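Quick one: this structure, given as structure tokens, is what I'll be asking you about.
For this view, one protein chain was removed and the others were kept in their places.
Right after this comes subunit A.
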Amino acid sequence: MSIVTVQLGQCGNQVGQELFDVICEDGQKEVYQGGSGTERFFHHNTTGELTARAVLIDMEPKVINHSMSKAAKSGKWRYGETSHFSQKQGSGNNWANGYCVHGPRHREAMEDVVRREVERCDRLAGVVTMMSVAGGTGSGVGTYVTQCLREAYPHSFILNHLTWPYSTGEVIVQNYNSVLTLSHLYGLSDAVLVHENDAVHAVCARLLNIKHISFGDVNGVIAHQLAGILQPALTPDSYGVYSRNPLGELVSSLVCHPEYKLLSVCSIPQVASSSMAYSVFSWPGLLKHLRQMLISNARMEEGIDWQVRAPPVQCGGAESARSFRATGFNRSLANLLILRGKEVFSAEADGLQEAALYTSWLPSREAFSVWKSPVSFNKYERSATLVSNSQTLLEPLDNMVRKAWNMFASRAYIHQYTKFGISEEDFLDSFTSLEQVISSYTQLG
């Protein structure tokens, strides 16, 4: 089964290109038996070249051209000649411009490009959209395209990969754009997978020791973590055959309730290539760190708070919400652990299956799943990726909504949105639905 990726806006097109690079690189060195990773993300064009099953959409041509030529230059894979759609003038950081103007105006053309790519698949496993929430094109057009995809492919899985902006200093209206995007996607998407620029930037600075961090470095880390999820793996139900339906299994193991669909990712280990030679990793060590990262809400293996303990199981709903604030404990709804590398079948992940980590209304056996693959991933002999549906994103989400709400209270910048047809009521609806999400995650008991 194949996955079609839709890259939207500047961020989506840059991250997407990095992702295909990692997948292509990883798929070449060892073939996954039965469920080749290359077949999942690539097809062969008429001249036999590896071509990404991807659609590139942006409202200005610069980034798309850049990504396409970068792919072609790699010599290993390329984007399809006609699988892109671009215009001349960007959306100007305005979600309303993307969603109300650019989206509807180019609907047919964009749907056509996606349909062509979908028809090339023997069987469609689902669609992954990649975009940022801060700008205008990725967020606005991206939301619109997701809506169209939902209509056109009502039975396919749609996974939205979102890049959340730095908490300060990218675009002033980023919080408005984020609120509008998230609230709309929440009703359309099967799962929303989030990478925060702040967290990824910290990984680049402290784990990878990069002095002058560029967008390329940040995107590289995101691509590594994403590929860790999307590359083939053996699931408990696949009986020794590589799973053919990665998106479906991801969604069914992590998103058990429509109110909770925000997923965060962390990977271990992540080290600079210069210190690889001096590092030895064992499964118990990696998993012990990963467990503490999860419960103490740390985004990387440096600076973990080892004092945080899971509270006793019998805690009631309201009480445990309070104890989350007190102890810094991060409660999960569901977790998916993906292990790749040597001796993977000997790894014991029982620590992550403790009932204390999860809500009282979902048995931890159901809430926790493990995928495994004996093929080592990227440059690491052993590596683990944890996708989690937990309270991790509560704090950044809350900050985002708070900042947007403060701006909304003085009606700053609203005229820029009403100009294109997004009214104050639309804003209020979006705020309401996100407050609902925040409240649900807060009360996770």
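Convention: contacts are C-beta pairs under 8 Å (C-beta built on N, C-alpha and C of every residue); 3 or more make two chains touch, one makes a residue touch a chain; residues count from 1.
The rule is simple: contacts and distances are computed from a predicted model.
Engineer: Assuming one chain is omitted from the figure, identify its UniProt name from "Cyclin-dependent kinase 4", "Eukaryotic translation initiation factor 3 subunit L", "Rab GDP dissociation inhibitor" or "Tubulin/FtsZ GTPase domain-containing protein".
Structural biologist: Of "Cyclin-dependent kinase 4", "Eukaryotic translation initiation factor 3 subunit L", "Rab GDP dissociation inhibitor" or "Tubulin/FtsZ GTPase domain-containing protein", the absent chain's UniProt record names it "Tubulin/FtsZ GTPase domain-containing protein".
Engineer: Looking at the full complex, which residue from A:Asn94, A:Gln292, A:Asn330 or A:Ser383 touches the chain that isn't shown here?
Structural biologist: Counting the whole complex, the residue in contact with the absent chain is A:Asn94.
Engineer: Taking the entire complex into account, which one of A:Glu60, A:Glu354 or A:Glu381 touches the absent chain?
Structural biologist: Within the whole complex, the residue contacting the unshown chain is A:Glu60.
Engineer: Could you please point out the subunit A residues that touch the chain left off the display?
Structural biologist: On the subunit A side, contact with the omitted chain comes from 10, 60-63, 66, 88-90, 92-94, 136, 166, 168-173, 201, 211-215, 401-402, 405-410, 412-413, 415-416, 431-432, 435-436, 438-439, 443.
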